[in-house]
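Shown here is a partial selection of chains from the complex, left in place.
Which chain is which? They are A and B, in the order written, and residues in each are numbered from 1.
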Amino acid sequence: MSSIIVRVKQKQIAQLIAKGKRLDGRGLHDYREIKVEQGIIERAEGSARVLLGKTEVMAGVKIETGEPFPDTPNEGVLTVNAELVPLASPTFEPGPPDENSIELARVVDRGVRESKAISTEKLCITPGKKVFVIFVDIYVLNHDGNLIDASALAALAALLNTKMPNYEIEEGEIKIKPGYSALPVRKHPIAVTFAKINDKLVVDPWLEEEQIMDARLTITTDDDGNICAIQKGGSGYFTPKQVFEAAQIAKEKAEEIRKKLGWGKNGEKN
Amino acid sequence: MSQKTEKLIDKKGLRLDGRKSDELRPIKIEVGALSNADGSAYIEQGKNKILAAVYGPRELHPKHMALPDRMVLRCRYHMAPFSVQERKSPAPSRREIELSKVIREAVEPAIFVEYYPRTAIDVFVEVLQADGSTRCTSITAASLALADAGIPMRDLVVACSAGKIEDMIVLDLMDIEDKVGSADVPVAFMPNLGVITLLQMDGILTHEEFEKAVNLAIEGCKKIYTLQKEALRAKYVSVKEVEE
């Protein structure tokens, strides 16, 4: 599209939002369609693919053994990494992680970590020496906006899908036994991201909304409705009132998503 | 290749996944899967799951790398960390750098590079799950993504491996056959022109075995070529329906 058409469209998006409408017909607080597919990568201990409208994110979980952190000798280690692979967008370039992919990984990581979604204390093999290390690799395949929410969903869906190998300790050495058991996941943190456009908050911005937003706010809540992670982004600002309003909406949207996907105590399945 | 004592062929002459020696793995092709890329293709071949996307022709940065009489083709072959048994670091390995080069050199002969001077075309291949012969599946996908992007081409490029396991020349090696077998011969082919654009080999083969393997791989390529063309047609049919 020529840049003139782009600007006309952007103006239209902003004007509609001021009237409480969105170009794709959604209400300000509506998500695009969410599709979650789990277990798609047999090579991985856990995996999932999430579609949020046209945004497509994959997550894979690999389990290895390693040393615990010195300050948590009895706990397994969680590592979240995100790759903005260049096939997902003309603006992504090959190379080491940039500030955007690092922020994405760290925001998803905080949601899982701070909600204590994973019982890391159950991932200890030999205290202070050997624990399970859970690698969550987020792989963005198509970028059409709101990568954070899609990635957080993909990471959680992959963790819920993860099978731990059974094992025994024989003379200090770990021995893999036949069979698997599910990774102990006890919480379902859901990230809900807002874009501020024309001083309104819209939920789940798509790419063209992100291009004109003033600022971004992500609020992650756990199954009990508590807040476990927040991240403001973008070079604009929020009033305190907008922040508190967003926190309430985030809680409701997260509850809706959990219910829809059947995750957690109010979920229909799992 | 290490010689382990694993049985790759049973008494009936069938392989571990039940295939005959000259049988391809099941193949599923989807063209145009990604909305942002100018062209894209997704292929499953056995447990290989590979996505290719094309961006371009587009401007080149830095500009002094542009060529006055032709476009520059760039290619990146990359494996997802979760695509293999042991988690792979996302930083490009030496193997990935070599494969990026040979894949680029396998698809380039098909492209009319002189049509778009001073531009670049980027081919990005992501291996989401790897199960042997990924460079071949990648080439098959990359050439479909190029066609989907409307890049003018002499022909599609299609690739398939052959190899030797337990004294038998077989088609389309899967991971365990590649690791335990005694030779691997990946071949890329342009069926209309009848020419080879990728050829590698590792292992040990007599000259007779080598010729047999190359010819078998070419037969495999021809079969996949039919599927490639069907997938392209299916994409364009469905696009046409949408546009009407």
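Heads up, the rule we're going with is that contacts are C-beta pairs under 8 Å (C-beta built on N, C-alpha and C of every residue); 3 or more make two chains touch, one makes a residue touch a chain.
Remember, it's a predicted structure, so these values are computed and weren't measured experimentally.
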| said: Given that a single representative per chain kind is drawn, write out the copy numbers for the whole assembly using the chain labels. | reply: A x3, B x3
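Operating definition for what follows: only the chains that are shown with their structure count from here on.
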| message | Need the CA-centroid distance for the pair chain A / chain B, whole Å please. | response | 32
| message | Going by the contact rule set out above, which residues of chain A touch chain B in the complex? | response | 40-44, 47, 54, 56, 58, 60-62, 64, 81, 83, 85-90, 94, 96-97, 135, 137, 139, 141-144
| query | Taking the complex as given, what residues does chain B use to touch chain A? | reply | 34-37, 40, 47, 49, 51-53, 55, 58, 76, 78, 80-87, 90-92, 122, 124, 126, 128-131
